[in-house]
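Take a look at the structure below.
All protein chains of the complex are present and in place, except for one that has been dropped.
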Amino acid sequence: MSFISYLVNGISLGSVYAIIALGYTMVYGIAKMLNFAHGDVIMVGAYVVMTAIASGGLPPLAAVLLAVVFCTILGVVIESVAYRPLLNAASSLAVLITAIGVSYLLQNLALLVFGANTKSFSSVVPVPALVLAGGSLTISGETIVTIVSCIVIMAGLTLFIKKTKAGQAMLAVSEDKGAAQLMGINVNGTIALTFAIGSALAAVAGVLLCSAYPSLNPYTGAMPGIKAFVAAVFGGIGSIPGALIGGILLGVIEIFGKAYISSQMADAIVFGVLIIVLIVKPAGILGKNIQEKV
Amino acid sequence: MALLEVNNLGISFGGLRAVNEFHLKIEKGRLYGLIGPNGAGKTTVFNLLTGVYKPNEGVILLDGENIVGKKTIDINKAGIARTFQNIRLFKDLSVLDNVKAGLHNHYKYSTLEGIFRLPKYFKVEKAMDERAMELLAVFDLDKEADTLAANLPYGKQRKLEITRALATEPKLLLLDEPAAGMNPNETKELMETIRFVRDEFHMTILLIEHDMKLVSGICEELTVLNFGEVLAEGNTSDVLNNPEVIKAYLGE
Partner (left out) sequence: MKKMSKTTRSNLITYLMVIVIFAVVQIMVSTGHVSSLLQGLLVPLCAYVILAVSLNLTVGILGELSLGHAGFMCVGAFTSAFFSKCAVEAVPAAGVRYFLALLIGAAAAGICGILIGIPVLRLKGDYLAIVTLAFGEIIKNIVNILFIGRDDKGFHFSTKDSMSLGLEEGGKVIVNGPQGITGTPKDSTFVVGVILILVTLFIVLNLMHSRSGRAIMAIRDNRIAAESVGINITKYKLMAFSISASLAGVAGVIYAHNLATLTAQPKNFGYNMSIMILVFVVLGGIGNMRGSIIAAIILTLLPELLRGLSDYRMLIYAVVLIVMMLFNWSPKAIEWREKYSSRFRRKNGKSAKEAA
């Protein structure tokens, strides 16, 4: 039974990674940049919820909503102030470094406001745990909500891209920005929307992550951010189903690695698997191998 | 023995037969043209000749030696150099350095000799500078030796690409649409340049072109490619007057 319990936990953790990875992969596919600060928006979302409940006395659901709104606005502001001016910069590294600056900024703002001490986060999930197989398998409420949220988000996003005009615009910009502009698509608006959605998802991910692993400090977002980026690349960067597969696989590998091999080496194992996959299939699991035209 | 002899060359990409039963024979010193409508497979042939693609069937004999399966680097060492449809210069290097890069395999010293600035470094670099300037002077680019390649006007970039290819001391020079993007004056100058290269360097040249003025002006023989197969071949005026060829270009 412990195998199944690990599997479930792996899928749950992987779901969080998948939601974060979605943000990375969408921004990369559409704005062609690596938003290094994405992981830290997760942390901001969690802090907003914590503060809203603890100091504002808001009910959990309202707090989550507040966090989503806050992070969405934050994401859009960051994009327009720090990233948009560098859209056509001489080097693609410029916007990457600026994103790193934004990441430092968010971390240190949180440090100033909330201090470095790890705070405990009270779970916002009201769903009770599920007890199966006569008590030998317990699935926590957080796990259930996380996995369900991931599925809902994935389905919702896929529908959005396929069925709405804005979603189709996002697809067009990701394929060919210049052509999309010539067709009358508001490229800047589309990119802003991408950041908005990605940041909203990050807030949700932050809440889910901290509900399951209830400790929060200014650096909480960094490692999951990196791992989610790894997941996005793993699954094929720019691909939404890739983010899902990459995230889930990564979460499962991490949990199994911790359980069956070594807790300290878990990270190394995760990274090791990534390296092996990329060496065998350089474009990631669902990535497209675009041949350079000679 | 012909310098280049290609027999029964073929390649498929997935289900698409891109080149089929391609054959070609070029004698040393000839100026040969490969023409055909867009998408006929001309650049694919170049890529096959230079080892970018490996053919499914066929032989490519350079001076009698079969070069099929060899890597691009080795094919260049064996004597084939090329230019590209979209000019591929080393943009952040100077004009001089672009040519010196072409001299890489003919003027050598080890990395350690370079790092520790041993006498061989100075000797060989000086020889490279002289040879590179010599080549640049031939193409009237020597005054721009220190200019960044990216800053040259288009026509000069083309000439630089040809200069760099010649620096590798090839037996056969492949030019892929050298007149692309040029106005009639530039094309005329290019024609002079290509003829000059053939005469001064005793070079054998195979070029892909769409500009019929250039083709009829300097090519001695042609092969016409259509849908990956040889449609016609022979001397230029015969081929250009061939009704089949005219139909292929203009459509039914």
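Here are a few things to note about the model shown:
The first chain written gets the first letter, and so on, giving A and B; residue counts start at 1 in each chain.
The rule is simple: contacts are C-beta pairs under 8 Å (C-beta built on N, C-alpha and C of every residue); 3 or more make two chains touch, one makes a residue touch a chain.
Fair warning: this is a prediction, and the values are worked out from it, not measured in the lab.
Counting over the whole complex, subunit B has residues 50, 52, 72-73, 76-77, 81-82, 84, 88-93, 96-97, 100-102, 104-105, 107-109, 111, 114-117, 121, 124-126, 128-129, 145-146, 164-165, 167-168 touching the chain that is not drawn.
Contact between subunit A and the absent chain runs through residues 28, 34, 82, 85-86, 88-91, 93-94, 97-98, 100-102, 104-105, 108-109, 111-112, 226, 229-230, 233, 237, 262, 264-265, 267-268, 271-272, 274-275, 278-279, 282-284, 292, 294.
Everything below uses one rule, namely that only the chains that are shown with their structure count from here on.
We define each chain's centre as the mean of its Cα atoms; on that basis subunit A and subunit B are separated by 49 Å.
Subunit A contributes residues 294 to its touches with subunit B in the complex. Remark: subunit B residues 43, 47, 52, 84 touch subunit A in the complex.
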